[in-house]
Structures are given as C-alpha cells and as structure tokens.
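Every protein chain except one is present and positioned as in the full complex.
Order as written gives the chain letters A, B and C; numbering starts at 1 within each chain.
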Amino acid sequence: MADSENRIEVSHVTHEFHGAALRATGGKLVAVNDVSFSLTDSPPQIVNLVGQSGSGKSTLARIILGLQKPTRGSVTFNGKDVYRLGGRDKEEYLRSVQPVFQDPYGIFNPFYKVDRVLWKAIKKFHLAKGRSDGLEVIERSLRAVDLRPEDVLGRYPHQLSGGQRQRVMLARVHMLQPRFIIADEPVSMLDAAVRVLFLNILIDFRDKYGMTTLFITHDLSTSYYVGGDIMVMHKGGIVESGKVDDVLVNPEHPYTRMLLSSVPVPDPDARWKDRAQVVLAEEEEELVVDKPDIEAPNP
Amino acid sequence: MRRFARSLWKLWSSSHKFQIGIVIIAVFVVVAILHGPIVATIGHGQDPLGTAAYTPWQLPSRTNILGTDRYGRDILALTVTGLASSLQVGAVAGLISTVVGVLVAFIAGYKGGKLDSLLSGTADVFLVVPSLPILITLSAYVTNLSLAAIGVILAIFSWALAARTIRSQVLSLRTRPYVELAKVSRMSDLEIIVQELVPNLLPFIGVGFANAVLGSIFALVGLEVIGLGPSNVIDLGLMLNWAIGWGTLSLGMWPMFVAPIFVLGMLFFAVNLINIGLEETYNPRLRKVAGA
Amino acid sequence: MAVRQQALEDNKSAAGTPLLDVRDLRVYYNTVSGVSRAVDGVDLSVRRGEILGIAGESGSGKSTLTTALLRLTKPPGFIAGGSIIFHSRDGELVDLMKVSEAQMRSYRWRNLSYLPQGSMNSLNPVMRISDQFEDVIRAHSDRSTQEIRDIVPELLRQVGLEPHVAKMYPHELSGGMKQRVIIAMAVALNSDLVVADEPTTALDVHIQRVVIQTLGALRDNFGMTVILVTHDMAVHAELADRVAVMYAGSIVEVGDVRQIFKDPKHPYTKGLIGSIPRIGGERRRLSGIQGNTPSPTNWPSGCRFHPRCPYVMDVCPREVPRLLPIRDGQARQKPLVACHLYTEVQAESGGRDGGQ
Partner (left out) sequence: MAEIVSQGPPVSQPSEPRLVSAYRAFTVNHPLVAYAARRFGIYLFTLWGSITITFFFFRLIPGNPIDAYIQNLQTAQQNYSVHASQATVQYYKQVFGLNGNLFEQYYHYMYQLFVQHNLGPSLLNYPTPSQFVIARALPWTIGLLGTATVIMWVLGVVLGALIGWKRDKAVSEFWTYVTIALSHIPYYFVALILVFLLSYRLNLLPSSAAYDPGYSIGLSMGFIKSVLQHAILPAISIIIIGVASWMVGTRMLLVPMLGEDFLTFAEAKGLKPRHILTRYAMRNCWLPQVIGLGISLGSIFNGNIIVEQLFNYPGVGNLFVQAIGQLDYNTIMGIVELAIFGVLTANLILDLLMPALDPRVKYWK
C-alpha cells in the first residue's frame, strides 16, 4: 500500500509526573524511563507493548499521540519532532497516527449521538464532500468492522454494547486509513467472544490496508494471538523485546518469565503445580485524596 | 442548534418540578418586563405610585387590590415595580458573575499550569473578602447607586464561587477520553471547550446562574430589611423595610408585609424546584441509589 | 484453635453433601425502559467442598445472581421469585428467601461469605484492617477484643500476608492484598461458603495467580465451598471443579470442568471456549461469537441464544429449552444442557435437579 516508508521514532523518552503535591517535596514519579524504539509501516505489523498496570504503557501511548509532552527525549514522525509540528505537518501526522482508547464508553461524549464521532472525522479530515457522500463513507466503514449501520447510527453511546462502541472506533480508523494505530488496552473491557472479533479486525487491517498497530495490553495471550513483535515494559523501561514467538515461548528476562508463569492456562489438565511465590512487600498503591470542595452553609 | 433544542426539550420533559419552577419564573419575568404598562393599567391613567395618589392605609378594595401604603400609593403597583427592580439587580449580578466565573473556570481548568494557579489564587482571595460589609459600606457612602451598579457590585463578590465550582468540573472532564479523541481529531481548544465541555456542564452553569440571581436578590433584600440598602430605587427589600419601619403588622395593614414576602417566597420556591429537577435529571448516581 | 480444628474436620467429612439448592431464582430490576429480567430462572446446586465456577459474558446476570445468593439485592433490583435452600451442617433446611432480615444477618458471613467484585473499595477506607476484622468477628461470636487481636495476625498469615497488615489502612494495601484480607475474614468465621465475584478482574497477572491459589487453598486447607464467578475462562480452568455457564439470565450448561473445556455441549459454551486465545502452539484464527448480547429488558423468545446460534433450528425461537442431563460417555457425571439439539434426541427423564 504505502509508496514510501513511514516511521515513528521514539528516542530516549522519559516522562516524570510532578503533581501539585509531588512538587512540594521535589518528589516525582518516573512513568517512562529512557525508552527508545521505532515503528514502521513497511512491512505493516503489530507491535505488542505488554506490562502490568503502572508500568508506563499508557503514558507512552499518550506521548506518541502528541497528547503529553515527554519530560526528556523525542518522538519523531518521518524525522520531524511530533511536538514541533505546525500546520500541514501536524495534519499529516494526525492523518497518519490515530488512537483506539481503552474505555469504549468514555470515548463518546454522552451529550451526542454516536454518529458525531464519525462525522467529526469526515469534516476535520475532509474525507467526503457533502452529506450523502459522507454517509456512504460512514456506512462502508461500519460494514468493514462487521457493524450494521442501522444498529449504530442515530443511537446514543449508552444504547450500544461495549463491543459495538469499540468497533465504532475501529470504523473511525477505517475511514481515516492512518498508517499507524496506537491501541491502548483496546480489548481489556471486552468479553472474550467479542474480544476475538476485535482482534481479528485489527489483524485484517494490517493485512488489507497495511496499517501498523502499536498494541498495548496486559494480557499476554492476546499478544500471542495477534503475533508480531513484542516489548515487555516494567517500571517505565523496556526489559525485553523481540518476536512474540521467541519472547513468549522462551522468555529470557526474569520479569517476563514471572509474567508468563502467572498467566492461567485455559486447560484444566495444565494447572499450576507449584504454589506461587507470594510477594510480601507488594508495591503499595499511593492515594492522594483531594480536599473536598465544600462551602459553609448559609452565613 | 437542533440538537441543542432537542436536549433542552429532553430536560424540560424530564421533571415536573423543573417545569413548575420554570413556569413561575417565566410569569415573574413577563410581569417584570411589562411592569410599565401593568402599573399604568392599575392606575387607570394616573400614576399609582405618586404620593397621595389614593387615601393612605387602605385595606384591599376594588380600586386598590392590595390596598395602599402610608403615602397613599397602590401596594400592587409597588410590588410589581419592586419585582422588576429586584429581578433586574439579580439578572445583572447573576449574568456577570456567571459569565466571568465560567470564563475564568474554563481558562483555568482547561489550560492548567501557572495560569490556573494565578486565576484560582485570585478567586480564593475574592472568596475570603466578606461581601456584606463591603456592600453596606458602598450603599452607605455612594449615593444614587443605579440598579445596574448594584448588580455589578454584587457580581464582583460572587463570580469567584461560580468559578471555583465549575473549574473543578472542568478538571474532571478535561481528561476524559472523548476530549483526547477530539484533540487527535484536529479540533481546536475553543471547539473542544464549546462543543465537548460546555454541553455537559450546562446544568451546572444553569444552576449556578439561578443561584447567583437568587443570592444577589436576597443579599440586597437582607441589607434593606435592616435599613442599610440603597434607598433610591423601589424594590422588594425596600418595601419590606418600610413594612417593618412603619409597624404595618401592628396596624393590621398586612398587604404591605405579605405582598413582598409572597413574591420573594415564590421566587426561591421556583428556583429550588429547578435545582431539584436538574439534580434528579443530571445526577444519575443519586438517581440510581435513590431509586427515584 | 481447637474449635477451628474441629470445624475443619467437620467440613472435610461433610464434603460432597448438598450445601445450596437454588430453584427458579428470578431477580428483576425496575428501569425506565421497563422491567429488566437480569436473572430469570436460575437452577443450581452446590455441594460442600467443591469449587463451582459460574461463567458468562458481562450482562449475563452473573453479578446479580451472586448478590441475590446473599440476599443483598438493592433497589431498584428485587427478587421476583424462587428459592435458595441452605443445608446447614446439622442437616437443617432453610429457605434463605423466607427467613427474617435479622436471621439472614446471622447467616451472612457465618455461613455465607462474599468476596465482592469491587474488592478495591470493599474495605472501609477509614478503619484499620484489625478493626474491620473485629467488627465482623464481634457480630457473629462473643470473642473479646483481646482474643480477636491475637488471632488476626494468624489469619493474615494463612492468606500470605504479614502481621503488620493488621495495623494498616485499606489505601495502604494493593488490590491483591485487599482481596486476601477479605478471604482471611471468611476464614476467621469458617464460613461454609465463599461467593467470589470476579475476584481476579482488575488485578495484575501475578497478583491474580496469588489470589487464585489462595482461593484454592481455602478449599484444600479448610474444606470450604467456593462459588467462583468470573468471565475469565482461564481462571475457571485453573480453579473450578464444575462450571456453570450463564447466558441471558439463566444457566445453559453445567458440567465437570474437563467436560466444559474439552467437550462443550451448548453452542454458546462452544463459542466461548472457541474464543480463548492460548500462548504457544499453532496460531489459528478464532471465530468468536457473532452478534450482540441481548438486552435483559427484552430477551429473545424461546432459546435466548437462538439469534446468535450457528445451529439454530425451527423449534429454537418457539420453545424455551429446559436444563436437562444428557448422555455423555466421557464425563463422570452427566452434564446438564439447555439446548434443543439435545432435548429432541437424548433427553432423559429427570427434570430440573441440577447437578445430582
């Protein structure tokens, strides 16, 4: 499909969070720590980014999408810094790199019907001239992701199932035909039967349209299913990478091994024999409760 | 625009409380706007508000539906005029404080960073300056305050509260996935604020406006009840002040006392109905738990 | 400790006897768009000492069912009918749907404990862990504060937590630790049954494994009965003895865990098992299940799976299939299936006695 190679280059990206509370103490949270890799669309492929919650996967996705400027390091698209793009280049970048987010409900503004997300894409990226032309594009894309337009159009987000909502996002991607899809935990809130359908579409997009997907997940079995390359992320850094078939079959890094040995196998005859090593000093979750916003009643 | 009308219609048909509240307010607003012709009709061509237009201290009768006051003015005409003034003050104050509050809230909440700290800090400073003493001082020393000027002064001390409540809402909305999706869909900041954030905050803004209007009206009435308000415009508070000062209750001249209190009571009744209606429609968590 | 030891022995000797018989349980919700029949005619038998898995997609009514088992259904939900017969250790039969609220309170946790779905938020955020233990133990026994303080560290140790956890607040614990604290609470009173609602959802894989094995240990070490409700089939494969598959508010198949995974009978179970990706081996395309989960306000007629079923027959939209035992060469026990594919040919007499 692609005439020339498109390339996203992530180099030495580090991101630290300085919350209002963190700033006071000079403390910081290093979400992403000196990560470098590149994505290209020739040949198109699926690159898995796996890791447990808090490993920095989602922050990395937001950084690549241009939503969160990294503290250090750079993201370039075909050699141009994503955070210094202007006008035409910015448009080109957004046309080429599009997201699928985790929460299929939060993607839709509850105030509007589902259609709006698709129409916005048509208008903002000039995908069609006029209404009937646009409707045709929308219907074609919905069918491409196994949705019947009449089931989806004219509905409010809460009237659709999670699987339908997430597939509407895929339809949006289908319309825009980006070179890269940044999919941040797209199936974590879907049921198994629907999840497979979603993954199949993602695989088809690679094969039919030559799209490259950065597939972020915490579920190792889904990354094995989609195949391709894999990067294992732990505490903000990439600890192991390579082909899915190598890394998930013969893991080298102890963290990858630990992850793999923890995945329950869907076979009653292959149960765990040994007891898991119970980690006593589990990382504690830190919670900062904001002071509630309240007023004294009457004077 | 059609979408907007439809959501308004949805809101309207969602709650009877909301409907009743709106109808009462609408009636009051119409009366206030038409207060000139209404007063003229009451006076049958002459000014019912002129001193000694009628015999003083009349109880309700055919000519004076609510009777007359100490100076022989028609109490119904006074009430209609007072309502118009009170609503005008409330509208000016409510409008200014809501517009300023919303602007500050959206700029601070959406942009964040240093600008947010600066604007929120300013709002906090304004929040701790007590408004009632300032208002009393002003009305004591600045003679001939116009209705609009009173409204502006009330707004200076009430925008900060609106700004703070709406800002916290903006903060919670701005990291929603649909806002992020809008960003990668090439929507500008202004488009995102207007199309993605504002619609979801309309109920908050609406309630904030209604409360600011009501709050301003009652702040002014409070001042006037103790005789410290501006005394150059007839509003409902000034009527109450007269009613107390002239000892109308001991004289048995109840309309002078009852009329303004009734109108004020209906006003806050209506605004509260709207509040409760919106609360029920827009707070699904509350609705779910309450099973209402 | 001696008392606990005795109870443990009792549990083990009672293994295999009936514990809970659920008959035609219906739990509905009043919603704006009509009555939502989230759980609509569930039949289920639970035996002492087993781990019974309940599987199904979101919207199948699993969670509604678990809360109803403990009679914790909250408005706008209500229990529309059915019975839950509890077989107490001394052989008494009690219909939990009929006892008074005060009696129900005494059954809760003493006999039926609950590991809730939102375990993250299930502990009182402003109380120390030890105080929360004290609350529940006090409510069901007359032990003194000192006695309770003494046993809490031991209880925590049994689920693999350090004693100092007792002095901590919930927000200082990770999700998996909170899960295990609640499991320890069930151990504290030696509950007959633990109903675990999606115990591994939202946990990291490693913690998932710890929680799964802690639940397994409940049965292995204490002889407790566990109802394991989760959409994650791999967890069932790892832990359950029997699996009940729920679809659209009722149970469509119950069978031994091996039978469910190796030889699923109901077309829905087949689809579900056929949707699970595995690590390793040949990479083949999985088919998933086409179509959408139906809405509980408007279930399809007849067999509720018929609009998505690849084997749909004329009878399916017309008649509701009953949950009946079918012949099966391999399985030790006959699986129960609610599907017309089997009723026509293989159905035996016997009616709806789930799992005997």
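To be clear about the criterion, contacts are C-beta pairs under 8 Å (C-beta built on N, C-alpha and C of every residue); 3 or more make two chains touch, one makes a residue touch a chain.
Values in this document were obtained by computation on a predicted structure and should not be read as measured data.
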- Note on the structure: In the whole complex, of C:Arg37, C:Arg108 or C:His340, the residue touching the missing chain would be C:Arg108
- Query: With respect to the chain omitted from the figure, which of B:Gly112, B:Pro130 or B:Gly245 is a touching residue?
  - Reply: B:Pro130
- Query: In terms of residues, what is the contact footprint of the unshown chain on chain B?
  - Reply: 121-122, 124-126, 128-130, 132-134, 136-138, 140-142, 214, 218, 221-222, 225-226, 228, 244, 249-250, 261, 265, 268-269, 271-272, 276, 283, 285-286, 288-291
- Task: Determine and list the chain C residues touching the chain excluded from the picture.
- Result: 67, 70, 72, 74-75, 105-110, 113-114, 116-127, 135-136, 139-140, 169, 171, 182, 185
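Heads up, the rule we're going with is that only the chains that are shown with their structure count from here on.
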- Farthest from chain B by Cα centre, which chain is it? Let me know. C
- Most central chain, judged by mean Cα position vs. mean of all protein Cα atoms, is A
- Query: Distance-wise, how many Å sit between the C-alpha centres of chain A and chain B, to the nearest whole number?
  - Reply: 47
- Note on the structure: Residues of chain A that touch two or more other chains sit at none
- Query: Out of chain C, which residues touch more than one other chain, so two or more?
  - Reply: none
- Note on the structure: chain A contacts chain C in the complex at 52-53, 146, 151, 161-164, 191-197, 199-200, 218, 220-222, 224-225, 227, 248-249, 258-272, 275-276, 278-280, 282-285, 287
- Message: Using the touch definition from the top, list the residues of chain C that touch chain A in their complex.
- Response: 57-59, 160-162, 171-177, 204-210, 212-213, 231-235, 237-238, 257-258, 261-262, 271-273, 275-280, 283, 285-290, 292-293
- Task: Quick one: which bits of chain B touch chain A in the complex? Just the residue numbers, please.
- Result: 3, 7, 132, 161, 164-165, 168, 176-178, 180-187, 196, 199-200
